[in-house]
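With one protein chain held back, the other chains of the complex are shown just where they sit.
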Amino acid sequence: MTAVGQHLSKDQLAARVARDIPAGAYVNLGIGLPTLVSDHLPAGRGITLHTENGMLGMGPAATGADVDPDLVNAGKVPVTELSGASYFHQADSFAMMRGGHIDVCVLGAFEVSVSGDLANWSTGAPDAIPAVGGAMDLAVGARDTWVMMNLLTKGGAPKLVERCALPLTGVACVSRVYSDLAVVDVGPDAGPGQHLARVVETFGVTHAELEDLLGLELGRADG
Amino acid sequence: MTAVGQHLSKDQLAARVARDIPAGAYVNLGIGLPTLVSDHLPAGRGITLHTENGMLGMGPAATGADVDPDLVNAGKVPVTELSGASYFHQADSFAMMRGGHIDVCVLGAFEVSVSGDLANWSTGAPDAIPAVGGAMDLAVGARDTWVMMNLLTKGGAPKLVERCALPLTGVACVSRVYSDLAVVDVGPDAGPGQHLARVVETFGVTHAELEDLLGLELGRADG
Amino acid sequence: MTRISETALEALGEIPDGSTVMIGGFGSAGQPVELIDALVEAGPTGLTVVSNNAGNGDLGLAHLVELGRIRKIVCSFPRQADSWHFDAKYRAGEIELELVPQGNLAERIRAAGAGIGAFYTPTGYGTPLAEGKETREIDGKNYVLEYPIHADVALVKAHRADTAGNLVYRKTARNFGPIMAAAARRTVVQVSEVVPAGSIDPEAVVTPGIYVDTVVAVGGSTALRQGTGEATWQEVAG
Partner (left out) sequence: MTRISETALEALGEIPDGSTVMIGGFGSAGQPVELIDALVEAGPTGLTVVSNNAGNGDLGLAHLVELGRIRKIVCSFPRQADSWHFDAKYRAGEIELELVPQGNLAERIRAAGAGIGAFYTPTGYGTPLAEGKETREIDGKNYVLEYPIHADVALVKAHRADTAGNLVYRKTARNFGPIMAAAARRTVVQVSEVVPAGSIDPEAVVTPGIYVDTVVAVGGSTALRQGTGEATWQEVAG
């Protein structure tokens, strides 16, 4: 499925994430990069998409005459409605999220720590205008919060880190990171004596190369 | 309107309460005696009845073929639906009550204190099986909580008292008592130096006779 | 994903002894009688039941009470004209009662489904039902701190489900259904009919399918089989 020796493209990464979403799951794909995952959800698996602005059963992006300004996703992109959809108000929508009813939420990130802390809402730049939207609710609300990101910044700095330097979105909320270089489990679910970050799979790098790139000691998810 | 020298009958009392309900008001009539008020609400005043089991726009009791086991009031009596009605679940219904959206709630009572404390859910009998229903929510939720009751027990003991002896339903929540003998304002809205209980109107008794019956010093609502 | 079951017993699935079970309904309206009958048949005991009432007449919840399957009931209004089975068990000391004002009951159930850790409510302040509870004055008004009520399973009666598990209810039978469906780890729903996904207007869905694990169609309304449960307490108070 994955070309050996190569990092994953965005689309390959989206497909890799999609593969792990259980049949019948209720899923929130945040905004931006993770929304690509929806293109790779196979039909017939009964996966239902939640968008926190108030809808279950969201369909693909709308085009042409299907564009309806009253029907948008959390990124304010016009979308469509699938059979069996439902609409609800913001308090009900975030109750659904906060109450642990969404099986999987996939989010982008600036940084994720080995203990599962997430930073994805603020660059910390002093002159930036802050905006958080539903990021903090999504981070802590779903049964499983996955991050989908490039493992390194454009400048080559690791985004999977010992401790986040940027303002946090949530504490110990991420369970798994899907990246172009590796899939890594993070967070407090590791057993005693185990590493907080455990590599599930690498793409075009060895375990040792990955440790070097990140400057972290990494465990292995299978033991 | 009221026969001089006579105490009010239940129906007269209900009519007296109905007269004071403002046009356009949203009203909850609890269960039992206060539900009689609905028979005296004049058409065209735009008064809407709330029943806390989940409905606005409740109509009269249902009879014959109109009885629908899925459409009952808070006393579990089959009722009807008026044009413009709506249904909602229990959390929404009590949010409506607790949030101060109901203009007037009319409740029965075992005792009301001059400071507006209400006791209407428990006789305090040690062997009684307790039940509270929505009484405590209704007592504190509406903008105005009125009590409708006989002013004396069957044994002749006052039910408007200095301090409630029975288990409380709510503290300082009643603003007015409508009874067979008098209408009396109660509670902390009185100005400094004023009596907590101020007589609005008496039926078949003088102010002095009322004070004697109750063993209370009473003010006058008009000064 | 919502599963459609052929029978109430199959829909119910495994309910271990000692489970906490939410049961919808306000008296008979919205009471899932067929699911309760299945619960009786399935046999678990030592249950904690969360429901507004404690049974009317001899059927449904009243029958479950009569059989002694319930260790504890959390409700707002157990005593009614036709709550004889609860009354007997209670007087015999065979059932524990946690009495909760109806709006606090609803809000605590709602909080469980909404992931709220606790909330301050004005209802009950200064009354015996708030004794021992934490209180706080906020903006000059007094509140009691109340905690969510979770459950292992919720039994709910709705009017119609689609195959995606979306529910609509009928009139005041809606009552506790939507909030219980969200508050329990597993929700089992009985309906009059199951229709294809897409048959219910997405704007009119009351309970989205995400809250519904299993649905069983049991035919028409069953409330007529039961007592009326008319309340009596305010007759005394009136």
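Per-chain numbering from 1; labels A, B and C assigned in written order.
The rule we apply is simple: contacts are C-beta pairs under 8 Å (C-beta built on N, C-alpha and C of every residue); 3 or more make two chains touch, one makes a residue touch a chain.
These numbers come from a predicted model, not from an experiment.
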* Asked: Among the options C:Thr20, C:Asn53, C:Ser83 or C:Thr121, which residue touches the chain absent from this view?
  -> C:Thr121
* Structure fact -> Residue positions on chain A contacting the omitted chain are 30-34, 51-55, 68-77, 81, 87-91, 93-95, 97-98, 107-110, 117, 120-123, 127-137, 140-141, 148-150, 167-171
* Residues in chain C touching the chain absent from view -> 107, 111, 114-122, 136, 138-139, 141, 143, 147, 168-171, 201-204, 206
* Asked: If you put the missing chain back, which residues of chain B would it touch?
  -> 23-26, 46, 48, 50, 56-57, 81, 83-88, 91, 94-102, 141
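We take it that only the chains that are shown with their structure count from here on.
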* Asked: What is the chain whose Cα centroid lies farthest from the Cα centroid of chain C?
  -> A
* Structure fact -> Rounded to the nearest Å, the gap between Cα centres of chain A and chain C is 36
* **Sites on chain A at which at least two other chains make contact** => none
* Check each residue of chain C and list the ones that touch at least two other chains. => 110
